[in-house]
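Handing you this structure, nothing more for now.
All protein chains but one are shown at their positions in the complex.
Which chain is which? They are A and B, in the order written, and residues in each are numbered from 1.
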Amino acid sequence: MTAAVTLERVSCVYGSGAAAVRAVDDVSLEIGAGEFFTLLGPSGSGKTTCLRMIGGFVLPTAGRIRIGGDDVTRRPPYARPVNTVFQDYALFPHMDVRDNVAYALRVRGVARAERERRADELLALVQLAGAGARRPAQLSGGQRQRVALARALIGQPQLLLLDEPLGALDLKLREQMQSELKALQRRLGITFLFITHDQHEALSMSDRIGVFADGRLEQVGTPAAVYESPATRFVAHFVGAANVLDGDAARALTGHDCAMLRPERVALGPAAGARAGGVVAEVQYFGAYTRVRVDAAGTALQLDVPATAGEPLPARGDTVHLHWDARAVHALATGGARRSEPDVPAPARSAEGVA
Amino acid sequence: MSTALALPAPPPTVRRRVSDLLYTRRGVLLVALLAPPLLWFGVIYLGSLFALLANAFFGLDDFSGVVVREFTLKNFVELAEPANVDIVVRSVAMASAVTLACVVLGWPLAYTMARHARGAQKALLYVAVMLPLWSSYLVRLYAWKLLLAKEGAISWAAQQAHLTWALDALLAIPRLGGPSLSLSTLGTFVVFVYLWLPFMVLPMQAAIERIPASTIEASADLGAAPGQTLWRVILPLALPGIAAGSIFTFSLTLGDYIVPQVIGDSTLYIGQVVYKQQGVAGNIPFAAAFSLVPIVVVGIYLWIARRLGAFDAL
Partner (left out) sequence: MRSEATVGVSPWTRTAAWGVVAFLHVPLALIVLYAFSAEDKSYQFPPPALTTQWFAVAWQRDDVWAAIRLSLEVAAWSTAIALVLGTLAAAALARSSFFGRDAISLLLVLPLALPGIVSGIALRSAYNTLAIPFSFWTIVIGHATFCVVVVFNNAVARLRRLNPNLVEASMDLGADAFQTLRWVVLPQLGSALLAGALLAFALSFDEVIVTTFTAGQQTTLPIWMLQELIRPRQRPVTNVVAVVIIALTFLPIVLAYTLTRADEPGAR
């Protein structure tokens, strides 16, 4: 089956020489038809530039882009079978909702009666039936988002690009829209390319995730693969909280030169059979779980104690013993930390020394 | 809803091809957009301007009245004669005085508009300033001819207030006074101030408005009296706006030849000399040389104003 989107060694470089900014650096990617694919990464990581190149708003400086097998690298946006939902929705303020939604058809010369009928169909699909006569300024953020969605879908694109569409919504609304978007995609079967910097969103909605950092693609995989088997230190840190161990501590605790251990896989227990022990440096309450930071084996280890655990929580200064399953440890490739790697809290060198 | 078929791509018409070209090659788009205005301004405006200024270096054959196209500096030598220098000095002095008066008169209005007026009152004040600004220059000049006439409203008001002696005293001042207000330098001065005041008020108002209230509050909080706050905080921050407004008042006064002709004693200003020279005298070369003076003076003024930040406040 032809991939919906193929990026072949695509780069986007601004400026030249020493001052060149490699917004996207030699990225290759294949997205299957009907997939819900998410580009995940911090701001400035290149995911938005990638999206804009696929949409046609930015021309790549190197590489090829194919959509449905056709080379569209140098085609303007209006010549690509791709539609975009913009971050600020970009609804046309001087047209009412129905005209906004019907725009793609009007541009292709579809007769008024026909295009208004189909616009109303789309509005019903996004649960905004009857809002056709209103203006964008009269709608709430969530409603505008649905209009933007309807407008982008009416042209029956092969690919739908969503540029952080839920960023401006408050938490509850965002969670609601997440499930609605997912259901919509399943129903329509269109390939969705979704951008976010929110890893929870990415994990919960995607079929596959591509993690970006500094213009390069760090890892592509299913949410489970990315979460449980991160390819690099960056991915380990960015997707979920992680204990990333190096050097002597890593070797002492795990036998690898560099390894990752998720906080929820670490538990408190008796001294017998413990893999490590140390002094509690910090206790943070998060409701469903409590994050405890322990200085052990010359490094800082985080563990998440679920609310259901039952035993009383330790306090700062207590000595505790840590247990984990060997299979919970994931070996990582050793390598220099990237510029954009999130800060790792430095291990506290307590006066009591290391247990 | 069927999603398997996408809508067919539109046919490649000429319009599409041109659009593709403009989209992928931004340079072409830029050239297409800029060509007409640049051609117009380059050829018509700059062309005629350079042609005029080139004339400054030519001479006039006194007998035939024909322009002799040979390089000469005698126009500039003539410019340096005391009579002409007098005219330049007088014009610059008038422009400076007018600018100063506009700042002083305009400040309360600009300040009130920026810091006190809200909503409807602010809109009203805004329109109140805009209207004279865009109203006919000649009509406003004419209004003052009526006001300043010997039998006009100002004389009448002075009579009613028993201040005729004050008016006469003013008119008796040498160089500034004259037989009546409309035939005196004072009159010229007042009319200039009236005409250009709106040009000063609007940029000042915009600049004052940009000063965050918290800055003024901080000054008061740190112990400054209102006068000190005005002098040390507000005025310096409003200076770009003042400079921007002064560009208009200064340059408009410097080049004007109609106002002194209608209201004033018979002393000449730069604009009038240029007008006379190119008109009746037919001495385009000298007129061109003389018009270089306001260009240079305004140029220097613009440079100073730019240093004071006026261009950001325009």
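Just so we're on the same page, a contact is a pair of C-beta atoms (placed from the backbone, for glycine too) under 8 Å apart; a residue touches a chain by one contact, two chains touch by 3 or more.
Remember, predicted model here, so these are calculated numbers, not experimental data.
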Which displayed chains the unshown chain touches: A, B
Of the residues listed, B:A83, B:A120, B:A213 or B:V280, which one is in contact with the missing chain? B:A213
Answer key for B:V85, B:L100, B:L138 or B:I304 versus the chain not shown reads B:L138
For the chain left out of this view, which of B:L60, B:L79, B:V98 or B:M113 touches it? B:M113
Among the options B:S19, B:T72 or B:S96, the absent chain makes contact with B:S19
Chain B residues touching the chain left out here are 10, 15-16, 18-20, 22-23, 26, 30, 33-34, 36-38, 40-41, 44-49, 51-52, 55, 105-106, 108-109, 111-113, 115-116, 123, 125-132, 134-147, 149, 151-153, 155-156, 194, 197-198, 201, 213, 216-217, 220, 226, 229, 247, 251-252, 254-258, 261-262, 271, 274-275, 278, 284, 287-288, 291, 294-295, 298, 302
At which residues does chain A meet the chain that is not included here? 55-57, 76-78, 82-84, 86, 88, 90, 92-94, 103-104, 106-108, 137, 151-152, 155
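To be clear about the criterion, only the chains that are shown with their structure count from here on.
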What is the distance, in whole Å, between the centres of chain A and chain B, each centre taken as the mean of its C-alpha atoms? 57
The answer for chain B against chain A in the complex is residues 1-3, 5-7, 9-10, 19-20, 23-24
Which residues of chain A touch chain B in the complex? 59, 74-76, 78-79, 81, 104, 108, 121, 125, 155-158, 188-190
